[in-house]
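Accompanying notes for the structure given below.
Note that one protein chain of the assembly has been removed; the remaining protein chains are unaltered in position.
Showing chain A:
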Amino acid sequence: MAAPNSQSPSVRTHFKTPEGRYKLSHEKTHPTSLLHYSHGKTITQVTLAHLKDKPLQTPSTSSSSSSTGGVGARFSAARLLGTGNGSRGLVFGGGNGFSGRLTGGAKSTTVSTGGAGVSNGPLASSYDGEGTFLIFNVGDAIFVSDCNSQDKDPIKCLHFGNANPICHTYDPDAKDGHDLLIGLTSGDVYTASLRQQLQDPGKKLIGAMHYNKDGAINSSRCTSVAWVPHSDGLFVVSHADGNLYIYDKNKDGSGDVPFPPVKDLAQFSVAHARSSKSNPIARWHICQGSINEIAFSPNGMYLAAVGRDGYLRVFEYAKEQLTCGSKSYFGALLCCAWSPDGKYVLTGGEDDLVQVWSMEDQRVVAWGEGHNSWVSAVAFDPYWVAPPSGESGESVTYRFGSVGQDTQLLLWDLAMDEVVVPLRRLGGTLSGSPAFREPGAQSARWESVQPVGILHPAPVRKEVPKLAPIMAHRVHAEPLSSLIFTKESILTACHEGHVKIWDRPGVQGCSPARNSDSADVSSKEKLQPAKSGLSQFKQ
């Protein structure tokens, strides 16, 4: 299917796939009046957060009860804008049907208070139930929208002031309530409780832990953040200078002792903190130039990183070893995502291509051609159920999506017997005998692994099987930046901070996350342990 790059400003509100019609359900955006663009524009990323029913023990907003504040990682002051705001929140609270809005009253108060003391409006204070929220950054702010509401406007706005938040993620299984992880342009990193933010009427992040304060350890831009799966409090932050840091949110640790300078910028190297109390606990130097995105495999065993130098690198996280990887056709890689079974890694980048990297074959098994500009986000559809296959029963089909700066959403089907088997010629099924592999392809068995750290050069154009999208649709007017598959819908977001929710065929109504306790898998949330048995795949 061709991917027309329509010049028409109109964006159709549905698109068709073999399985049916996807319909635009509703949109989420932000009131531009609340933005401070003083630090330049940023690109919006979206995180989907599912708050569970059981209210977690949230840290109090008052600093007196906060015992977790450490030496290097301090609490950011919970600057409440006066008790008036707080009580106002309580007055309106309790009404679940009332969804707090930022506009309206907020706009008028902007004038009277000179923009500084804009209230977050009458927030419903009872965010102690379950709910699904969209977290997205625009300018110097993080916005939170209620997924279960049709309301366009966010329920919460958090301003950061000195720097812009540009990457964030959410851990639904966080033990101590600090489930939200945010990275800033200044290199600063925060963890905080989402529920606590929702319950607070202020416009500042409260009860947060602050790491790499003022870029003390690394002053380059944060580019991607991820919770380490099943680690209870470890998280990884990648930076624009090619380094990533591993932090332990349970450690007070000071950042006073930075790491020694990287000796060879061209080589992968790991440095551990000298003191067991230090935070971050380790620095990995990955590449020259920016790391653009990182993603953990669903079982947490592997960490994928893509960057400015065009390489996808896959590391065995616990062993701190480079396992495999390959180069883009040309240009930087901008995004990456794992298949739910951990067998494939998608990458997208400045060559307008979506590449499918096979962990078993250790090679690029397909190129998706169809974008007319750079590919900014990729994701597998974890809810896709392959149509019943023919006699063999071995045709594994994956569905994945990609969004690009061409404003298009593309959907792709990857049929293993079409793509992988011809490549192997004799190999047969996915778990076929390594004896039949082509020269150059690595063994699929991790026990018999190749020399550590093999990075493949860019594939030759003629030699890579090509995929064509099953669907191409211009979903926004602006270049796209984010893509999330939920059980009921596909979420797309553009650079400017507009989010669209596209209902899957057969889904009625418009709540993309109604009562679903399903894994919310997003391009920004690959770190979440997959809950439906996916993590039990052998590796």
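Note that a contact is a pair of C-beta atoms (placed from the backbone, for glycine too) under 8 Å apart; a residue touches a chain by one contact, two chains touch by 3 or more; residues count from 1.
As a working rule, contacts and distances are computed from a predicted model.
Missing from the rendering is one chain, named in UniProt as "ubiquitinyl hydrolase 1" (options: "39S ribosomal protein L13, mitochondrial", "ubiquitinyl hydrolase 1", "Casein kinase II subunit beta" or "Dynactin subunit 4"). Within the set A:146, A:351 or A:381, the residue that contacts the chain not displayed is A:351.
Considering A:297, A:405 or A:492, the position touching the chain not shown turns out to be A:405 (whole complex). The missing chain, though absent from the display, is touched by one residue of A:280, A:479 or A:497; that residue is A:479. The chain omitted from view is touched by exactly one of A:17, A:150, A:250 or A:373, namely A:373.
Remark: the residues of chain A touching the chain excluded from display are 5, 7, 240, 289, 310, 329-332, 350-352, 372-374, 405-407, 458, 460-462, 477-479, 495.
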